[in-house]
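For this depiction, one protein chain was excluded, whereas all remaining protein chains were kept in their positions.
In order of appearance the chains are A and B, and numbering begins at 1 in each one.
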Amino acid sequence: MRGNARSHEMVAPGDLAGVLELLAAEPNAWTPIAGGTELMVAYAAGRLNAKKLVSLWGIPELRFIEWNEESVSIGAATTFRDLRAAARIAVEFPLLAQSAGWIGSIANQSRATLGGNLANGSPAADSSPVLLAYDAEVETISARGRRRFPYSAFHTGYKRNVLAPDELLFALHLPRRFAGHQQYLRKVGTRRAMAISKVALVVTALIEANRVQEIRIAAASLAAFPTRLTATESALTGNLLDAAVIACAQAALLKEAQPIDDIRSTAEYRRKVAANLLGECLQQFAAGSGTR
Amino acid sequence: MRANATTRVVGTPVPRKEGAEKLHGRARYVDDIEREGMWYGTTVRSTIPRGLIRSIAFDESFDWREFVVVTAKDIPGKNHIQLIIADQPCLADTQVNHCDEAIVLLAHPDKHKLRAAAAAVEIDYEPLPAVLSIEESELRDVIVWGENNVFKSFLLQKGNVDEVWDQAAHIVEGEYRTGAQEHLYIENNGVIAEYSHEEGVTVWGSLQCPFYVHRSLLAVFALREDKVRVIQTETGGAFGGKEDFPSILASHAALLALKSGHVVKMVFDRMEDLAATPKRHPSRIRHRTAVDEDGKLLAIEIDLGTDGGAYSTLSSTVLSRATLHACGPYVCPNVRIRSHAWATNTVPYGAFRGFGAPQSIFAVERHMDEIAARLGMDPVELRRRNFLREGDTTATEQLMREPVMMNDLMDRILEESSFYARKMRFAQENPTSAVKRGIGIAAFFHGAGFTGSGERYLNSLAGIDVTADGQVRVLVSSTEFGQGTNTILPQIAAEALLVEYADVGMAPADTRVVPNSGPTVASRTAMVVGRLVERASLQLVGMLRSEGLLAAEYSRDEFFAACERYRVLKGELVSLCRYEAPPNVFWDDQEYRGEAYPAFAWSIHVAQVAVDMTTYSTEVEEYWAIQEVGRVLNPVLAGGQIEGGVAQGVGYALYEKVLLENGHMANNQMTNYIMPTAADVPAIHVYFAEQPFAYGGYGAKGIGELPHDGPAPAILNAIRNATGLACNAIPLLPEDMLAKLSEVAAMQKDVIR
Partner (left out) sequence: MNAQWSTVQLTVNGLRHTVQAPPMKRLLDVLREDLRLTGVKEGCGEGECGSCSVLMNGELVNSCLVPVLQAAGATIQTVEGLAPQGELSLLQKAFLECGGAQCGICTPGMLMAATQLLERTPNPTINEIREGLAGNLCRCTGFIRIFESVVAAAATKAAAVRKEESHAR
């Protein structure tokens, strides 16, 4: 254990207004900490540079799942356990419910939050590809007001995002229009549980008479930050799902993907497996057997 | 499982002696212990694999006043860790020979201040060329140890292989590689040390061998034997990783205790434990085998190399066991094995469950499947034709004097696993499935106890006593670290004395209290030490009888009454026995010939795997293990040993990789050193056969290490069955499987051209 508790300050205003006031008063000074499953690991390894932390734990205004007619709104401090336990999420957004079970272990899921996963911005993040595939919107909040924009615009580089120094992630909004979509997700890790992703693929598609009307393909660990594979999507949109098209899409993915070698895996493996996953996905869609 | 008709306590599933304490969370591991005025220690370690230490400087802007600093100059006795050879320094002095080698020790009453202090120690090195693999070491461009980088070598010969090659129907060659493996006990290494003029050095710690630590401290502190005391604390897993390393940590903590005048605790965090402590020896093993048309082994030639790391530590004995197991459980008239333990500039490799045998068995059992493939023969049948039988001799000319049950074990496990039915079903299903299934076997033996004359050399002493309050205590230096020492030895004593299991406890593992019954290693506790406890118990009954205090038949109450009367007469009631070698065990260290082990345990494992061709990952779906272990002293504990060993072997084969960057472990966190979780382990079916060994405790032979020999070859043989791929290196990660497939595809392309 290489962290020193005495070198860090932490405050817990207890409500959203208190947190935003603090961030506005001293922008860039305070690092938000939600469930701690990321920051406390860095802390124990002696790598937590943030000396001043503001706790987002136990703030009900940030932890909610609200159903509207057009969308579902999920508070940024919603835990993965909350997501797994929400029956309606499992029905309407099965990929989100399933990916929530990918995170760490049961003990981690009860603390890790959706907002924390996104704000940390690892290219291997488990929830990011799902939110991209579900066309989610991000809502951020600060003392100056709120912003709402597509999640696909949230990440701008390796562990960089568009949050201003006084801003917090407030909620994710998922449009309720995927009931008729084919859905696929698969994560490839080092083992069945407690595994950081080597590569993951998440896909939603509207297929009619075996023709791809629209498709969203998102991946983990194929780029510096979570992103959709738009060139691969183009190779599919408007086409029939036959063997040639599938092969073409796999070739597009092999070109579009930009994985790296790291401590967990190799670029070659990530690329090849991602292409295999796409093939598996499209074959399931062609057979009409994707998750609904 | 019901008690054997002839025993009452031995063979029954009595509960673990210290189980309740562990389940309550009351068992006290070293980091649970707090002492008044205790200080904390830390180690400053080398950041390069090899080099001269030019200077050690202490940042002047740092306040060193409250710190105690220890370097090699502070060592009162010898600056070495006494093991087999004394080549490893306690603290590096003028040179470092591996990354993470200990150089400076620091202590302070506030553990939070240590990290900044360690960072304020500036060590200036003159780097020297480092050797980081077996290949680099054997090139001998750079000599890093002794005259030729060789810690130890063996030449084992039987018959004459050279006369066979020309006449053999088939010659099959193969090269097999195994990687390093980390023990990953869930409790990190830790000790508490105290020094006083009256008592000398006292150490409490997580350790397997109190007397190894004791002997090491004698050298470092130049103290008399009675001025060093070592006490084992409850130990959270060891697997060999706490056999010799605690001697280093104990010396360090004791040096800080000596200099500071305070009790000092040193407990590693996971990152330090992973980076700085010993692991399983990596190996490279080359086989060349001659067989006749019927698959009979005619000649076995093996070139076996291990990577021993920077200092010799246990490399010679690991090499010995690897060499002695290299031919597998088979008979062959002509054998030549050349083995070497090579020095490299990495953290010294050490003991880990199996101790060289997992490496050797991986190679020979993979190779047997390759031979079978070459002959177009069923791998099961190939093995049956070559199993050692009563009357055969091993590679060292050890005569099998007792029946060898391998064919019976094979019959049973094939049936239990529905081996052929599964094999056929997979062959039918695989062509149209993205997941290829396969089933594979490994057959092996494991010598129990120390090799050859090792037990004679240890000359163990063990026994029992009966205390004033009528408790029988087992007096051994054998320690508990999960494998069941504290349960089986009382079972043996209770059986022999005709008292209840509850009447017998363990004396504390304290060098001041117990005799030296040898280290808790080499699967010797049940067999060798158990036998001593059995003999000592019978001897104690004899002592009572010879004073006329006990009749030929007696009740438990009569026994304790007799003990009480004996104590009144003589003052104390203690019965100790010394090791006696079984008859017909003669080992020639020079010629490397004779009875290598007094007894072998025999085993066959079957693994079913699923290889996912979308992700190239392999999972073990189901597993069967049958073993003949002499006598099962406690079926729950014995089953637990097999299951635990299999799980570690699954990790060895498919998950656990030590990634070294310039000799430093880069993946030194649990998030990236991967062991199987509850979601990954297969169902494991365990079956026992018993053929009591006359010289083991109630017939027991060793069991602890045996199960780690089987999984890696069984799994990779199953992968071969599933995919046709001959994978010869472990760990086999999905990335390696993909690389193998690409290699095969490229070769096929070449063939087509």
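What we mean here is this: a residue touches a chain if its C-beta (ideal position, glycine included) is under 8 Å from a C-beta of that chain, and two chains touch if they have at least 3 such contacts.
What you are looking at is a predicted structure, and each value in this text was computed from that prediction instead of being measured.
Peer 1: Which of these, A:8, A:177 or A:211, touches the one chain of the complex that we don't see?
Peer 2: Only one listed residue reaches the unshown chain, and that is A:8.
Peer 1: Specify the residue from the set B:493, B:573, B:684 or B:700 that touches the hidden chain.
Peer 2: Selected residue, touching the omitted chain: B:684.
Peer 1: Please pick, from B:246, B:328, B:438 or B:482, the residue that touches the omitted chain in the full complex.
Peer 2: Of all options in B:246, B:328, B:438 or B:482, contact with the hidden chain holds for B:482.
Peer 1: Which of these, A:20, A:62, A:194 or A:253, touches the one chain of the complex that we don't see?
Peer 2: Going through A:20, A:62, A:194 or A:253 one by one, A:194 is the residue touching the chain not shown.
Peer 1: By the contact criterion defined above, which parts of chain B meet the unshown chain? Give residue numbers in ascending order.
Peer 2: Residues in contact with the chain left out: 13, 15-16, 18-29, 31-32, 183-188, 234-239, 269-270, 481-484, 636-637, 639-640, 643-648, 669-671, 675, 677-679, 681, 683-684.
Peer 1: Contacts of chain A with the missing chain: which residues?
Peer 2: Contacting residues on chain A, toward the hidden partner: 1, 3, 5-12, 33, 35-37, 40-41, 43-45, 51, 53, 55, 57-58, 81, 101, 104-108, 110-111, 192-194.
The definition used in the following text is that only the chains that are shown with their structure count from here on.
Peer 1: Distance between chain A and chain B based on Cα centroids, please, to the nearest Å.
Peer 2: About 43 Å separates the centre of chain A from that of chain B.
Peer 1: In their complex, what parts of chain A are in touch with chain B?
Peer 2: Where chain A meets chain B, its residues are 1-2, 4-6, 41, 44-46, 188, 190-196, 263-266, 268-269, 272-273, 276-277, 279-280.
Peer 1: Can you list the residues on chain B that touch chain A in the complex?
Peer 2: Residue positions touching the partner: 112, 115, 269, 271, 434, 613-617, 619, 655, 659, 666-667, 669, 671-672, 674, 676-680, 734-735, 738-739.
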